[in-house]
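This report concerns only the one structure given below.
A single protein chain has been omitted; all remaining protein chains appear in their positions.
The block that comes next holds chain A.
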């Protein structure tokens, strides 16, 4: 698949692109400024999701460490899956909204 070899010049082929006129972006904004603005918003949202995920992920075993009841362990491990789905759906909705 070496056909896919790319050079920096090719990669930068889009440098001549003009920023679109998507809603919520300033009409006079350069492409780079607009990219930076979108990136900052998306990164903040992404890091928030990752932070919540890692907190829940590390918090569950810590929380369970103090519990000795078998069924609590099982219930907590099963309950985590809907939490991941919820976080994923919220992240999807938010990320799509930020791009509009």
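Basically, a contact is a pair of C-beta atoms (placed from the backbone, for glycine too) under 8 Å apart; a residue touches a chain by one contact, two chains touch by 3 or more; residues count from 1.
By our rule, contacts and distances are computed from a predicted model.
Visitor: As a check of understanding, state which of "Cation acetate symporter", "GT4 family glycosyltransferase PelF", "RNA polymerase sigma factor SigM" or "ATP synthase subunit a" is the UniProt name of the chain not shown.
Guide: Options "Cation acetate symporter", "GT4 family glycosyltransferase PelF", "RNA polymerase sigma factor SigM" or "ATP synthase subunit a" narrow down to "Cation acetate symporter" for the missing chain.
Visitor: Extract the touching residues of chain A with respect to the undisplayed chain.
Guide: Answer for chain A: residues 1-15, 17, 19-22, 31-32, 34-35, 38-39, 42-43, 45-47, 49-50, 53-54, 56-58, 60-62, 64-65, 67-70, 73-74, 76-78, 80-82, 84-85, 87-89, 91-92, 95-96, 99 touch the chain left out.
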